[in-house]
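First up is the structure itself, then whatever we jot down about it.
With one protein chain held back, the other chains of the complex are shown just where they sit.
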Amino acid sequence: MSTPATDIATYNFAYLDEQTKRMIRRAILKGIAIPGYQVPFASREMPMPYGWGTGGVQVTAAIIGPDDVLKVIDQGADDTTNAVSIRAFFQKVADVAVTTETAKATIIQTRHRIPEHPLTEGQTLVYQVPIPEPLRFLEPRETETRKMHALEEYGLMHVKLYEDIARHGRIATTYAYPVKVEGRYVMDPSPTPKFDNPKMHMSPALQLFGAGREKRIYAVPPFTKVVSLDFEDHPFEIQAFDQPCALCGAEQVYLDEVILDDKGGHMFVCSDTDHCETRQACGHRGHLSPDILEPAQ
Amino acid sequence: MEQMDVIDGGFAAPVFDAQTVFRAVMDAMARPGTVQHVAVLAQPPAPLAATAGAVALTLCDHDSPLWLDAALQVSAARSWLGFHTGAPLAATPADAHFALVANPASLISLENFAQGTQEYPDRSTTLILQVESLTDGAPLHLEGPGIETSATIAPTPLPRHFVEQWKQNGARFPRGTDVILAAPGAVACLPRTTRIKTMEA
Partner (left out) sequence: MYVAVKGGEAAIANAHRLLADRRRGDRSVPALRLDQIVEQLALGIDRVMSEGSLYDRELAALAIMQSRGDLIEAIFLVRAYRTTLPRFGYTRPIDTAAMQVERRVSATYKDLPGGQLLGPTFDYTHRLLDPELANDPEVATPEQRDGDGQLMSRVSEILAHEGLIEADGELPEDHVTGDITREPLEFPLARDSRLQALSRGDEGFLLALGYSTQRGYGRSHPFVGEVRIGEVELELDVPELPFPVTLGRIRVTECQMVNQFKGSAKAPPQFTRGYGLVFGQSERKAMAMSLCDRALRAGELGEDITAPAQDEEFVISHSDNVQATGFVEHLKLPHYVDFQAELDLVRRMRSEHEKRNQTNDTEQREAAE
């Protein structure tokens, strides 16, 4: 070996080499031009495991520049360990400014949520996608599902959803709920709860999806129709929570259930930590907010 | 002298210049009809202009065969592109990942380029048309994904019967070509999903 192992660690800006970035950039442009279509790309091994956001990281690395402000969330939270780890990665390899505030970010990389704060023009939301193929669990073969997309043959998906209704009285899909993009491609929105599906429709932000292990990139341009699949007699509906956030009192947001003790005590708080903190900073209070309760016992 | 033309004029800061140009193209593709500013970052030999040259440097390499129109084929720009991008020249327009067009008014018809397949609609040619202006031509009213209600651009010059050709391009969806309009200091894009509304309609 000619190079000693200690001389290794010289990486390009944003980690990826320029040839890889060009390849990903070409795929992104094709994805934008064909909304909802999964563009195959030569996904690289990344320094984090497959299934941990390698697709999203590659997309972010291909678009990010020194002027960007990056926000990374996992489960809606900026402080979950994998979000912390990915954010630290970009701070290290791209020396980029980071934020937890949705409104201040130019690029938001996410796993499993869309922020509650409405996105704006000029923002890009990058989703980490584990299984990009919405038909995969109905038909495991890529050769078959590719044909189905080519022929716009989505009957199988409707049969599956209808079987749900016959068996459970409702569509029993609560996350990764399939959508149709601009009336053509059926697309997997990544495993976000279906609560977030309506936010994808006619969003002013550009939405990019990266699946590293499965080697696919797809996109929803801004102001694009994204419709959740449903039936006339069983229209699509999102989750509703019976109570507001226990910390900030927010309603019509997605809540996490937090277990308080081993006797069934629990509370519901905002899954979007930035949204919750911003509201609290503005003086909003929930019924279990530290300010309202007596000082700790 | 010829040799210097070929070697000079690339990006001064390849990593960051390419990122800047890509973001302009990405935003333009995501928001058809918007005009995205692009600084002069490349100085290719004539007849290739700065913006089209910068877009080619940003997107083309060994893995993306490039088709050149007649004006570029016979120019120093051909060697410049070869030297700076390494992109092989496409044998036919149907083999091209990108087509670089210095003279859009005399372009062969769009259907000659790769359209992709029904299974792989991404395997299509992206045309980089070098235009003189995005505002001085006949206004095109645009609708489709990326456009909230409607948008207007007025690029010139355009390929002959462009509006009719573009309608046929849209009819092939999801197959079809996408267009990057490279003007002095700016880019705009027409992805295959964009519909051009004719005035009388």
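Each chain gets a letter, A and B, in the order it is written, and its residues are counted from 1.
Everything below uses one rule, namely that contacts are C-beta pairs under 8 Å (C-beta built on N, C-alpha and C of every residue); 3 or more make two chains touch, one makes a residue touch a chain.
All figures in this text were calculated on a predicted structure; none of them were measured in a lab.
A.B. asks: With the full complex in mind, choose from A:K21, A:K199, A:K215 or A:H275 the residue touching the hidden chain.
C.D. replies: Final answer for the missing-chain contact: A:K215.
A.B. asks: What residue numbers in subunit A mark contact with the hidden partner chain?
C.D. replies: Counting only subunit A, the missing chain is touched by 1, 5, 8, 11-12, 15, 17, 40-47, 49-52, 54, 74-76, 79-85, 88, 111-113, 130, 141-143, 168-170, 172, 174-176, 191-195, 213, 215-216, 239, 246-247, 254-258, 260, 267, 269, 271, 273, 288, 290, 293, 296.
The rule is short, and it goes like this: only the chains that are shown with their structure count from here on.
A.B. asks: Along subunit A, where are the residues that touch subunit B in the complex?
C.D. replies: Those residues of subunit A that touch subunit B are 12-13, 18-19, 21-23, 25-35, 37, 39-40, 62-66, 121-122, 146-147, 149-151, 182, 184-185, 202, 204, 206, 219-225.
A.B. asks: Once bound in the complex, which stretches of subunit B touch subunit A?
C.D. replies: Residues 14-16, 18-20, 22-23, 25-27, 29-31, 58-64, 97, 117-122, 124, 126, 145-148, 173-174, 178, 191-193 of subunit B touch subunit A in their complex.
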